[in-house]
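So that we are looking at the same thing, I have put the structure below in structure tokens.
For chain A:
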Amino acid sequence: MSLLEAKDINQYYGGSHILRNVSLQAELGQVTVVLGRNGVGKTTLLKSLMGLVPIKSGSITLDGVAIDKATPYERARMGVGFVPQGREIFGRLTVQENLLMGLAYKKGSTPIPAELFELFPVLKQMLGRRGGDLSGGQQQQLAIARALAAGPKLLILDEPTEGIQPNIIKDIGKVIRMLADRGNMAIVLVEQYYDFAEELADRYVVMERGEVIASGPGSEMQAKGVRQLVAI
Partner candidate 1 sequence: MKMYWLRALGLCFALCMGANLAQALTPADALALVEGSASDRVETLQRLTVAPDARAAALIRAMAAQNARLHEERVYLVDGDVVTDAVTGEPATLPAEAQEVGLNNRLRGALETALAGLDLLDAGPQRQREAARTLQRSAFDEPDIEQLPLIDKALAGELDPQARQILELAQAAVLLDSDDETQRLAAAEKLGEARQAIVRPLLMAQIEREQSESVKTALGQSLKSLERSLMFSNVLAEGFTGISLGSILLLAALGLAITYGLMGVINMAHGELIMIGAYATWLVQVAFKQMFPEMFDWYLLVAMPIAFITSALVGAAMERSVIRFLYGRPLETLLATWGISLVLMQGVRSLFGAQNVGVENPSWMSGSITLMGNLTLPWNRIIIIGFAVVVLVGVTLMIGKTRLGLFVRGVTQNRPIASCMGVNTARIDTYAFALGSGIAGLAGCALSQIGNVGPDLGQSYIVDSFMVVVLGGVGQIAGTVYAALGLGVLNKFIEGWAGAVLAKIAVLVFIIIFIQKRPQGIFAMKGREA
Partner candidate 2 sequence: QETIKVGVLHSLSGTMAISETVLKDTVLMAIEEINAKGGVMGKKLEPVVVDPASNWPLFAERARQLITQDKVAVVFGCWTSVSRKSVLPVFEELNSLLFYPVQYEGEELSKNVFYTGAAPNQQAIPAVEYLMSKDGGSAKRFVLLGTDYVYPRTTNKILRAFLKSKGVVDADIMEEYTPFGHSDYQTIIANVKKFASAGKKTAVVSTINGDSNVPFYKELGNAGLKATDVPVVAFSVGEEELRGVDTKPLVGHLAAWNYFMSIKNPTNTEFSKKWADYAKTKGIAGHKDKPLTNDPMEATYIGINMWKQAVEKAKSTDTDKVIAAMAGQTFTAPSGIVSKMDEKNHHLHKSVFIGEVRADGQFDVVWKTPGPVKAQPWSPFIPENKGKKDEPASKM
């Protein structure tokens, strides 16, 4: 059984039907990539998984436990880490405090894993600076680091490469791969940057107008012409 199992999710904003019977699985040790054009509902899907927006129908289970009624912080405690679109770091907290927020549900004495600073050395230099003063790319790195701080079982990333310089994108790619390969984390990645997505995908899901129109193993992406699907 998959770590994350979302079935037939329907979601509305007011009167607009945004997600239509969307189903999604994520396995430990695998990267599941969600692709789709702007406005098709990718972010909404992730927010539903995180519990930030309520779903109208459908079920979500994590490790076999139903979480669709759980609040976001309960989901976080069950091991879901989230990198939101648009970074959403705490602008008035320092970098260090942002990272500590990532450890919120851990015990007070839990240190910030040193590993994070190896992945994102710039954060170490800027520990005392306020998050809001960082450049866009630095903020994105911080957001990823923050989600990793507590060592989640399921990592949800919404366009993590947005605004990041190429060499760091590569690094992020490596990190994601490495995290997946450790085998104790499932990763759901929403990505517009196709090449990056394809390189990482163990599984892919393509969305269109709130629906899943294609999915399959990552290795078949090229064969199935996913790039074209996204580009219609």
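Candidate entries met the following condition: all candidates are chains of the complex that A comes from, given by their letters.
Remarks
FYI, a residue touches a chain if its C-beta (ideal position, glycine included) is under 8 Å from a C-beta of that chain, and two chains touch if they have at least 3 such contacts; residues count from 1.
Everything numeric here is computed off the predicted structure, so don't read it as measured data.
For chain A in this complex, the touching partner among the options 1 or 2 is candidate 1.
Chain A contributes residues 50, 52, 71-73, 75-77, 80, 82, 84, 88, 90-93, 97, 100-102, 104-105, 108, 130, 132-133, 146, 150 to its touches with candidate 1 in the complex.
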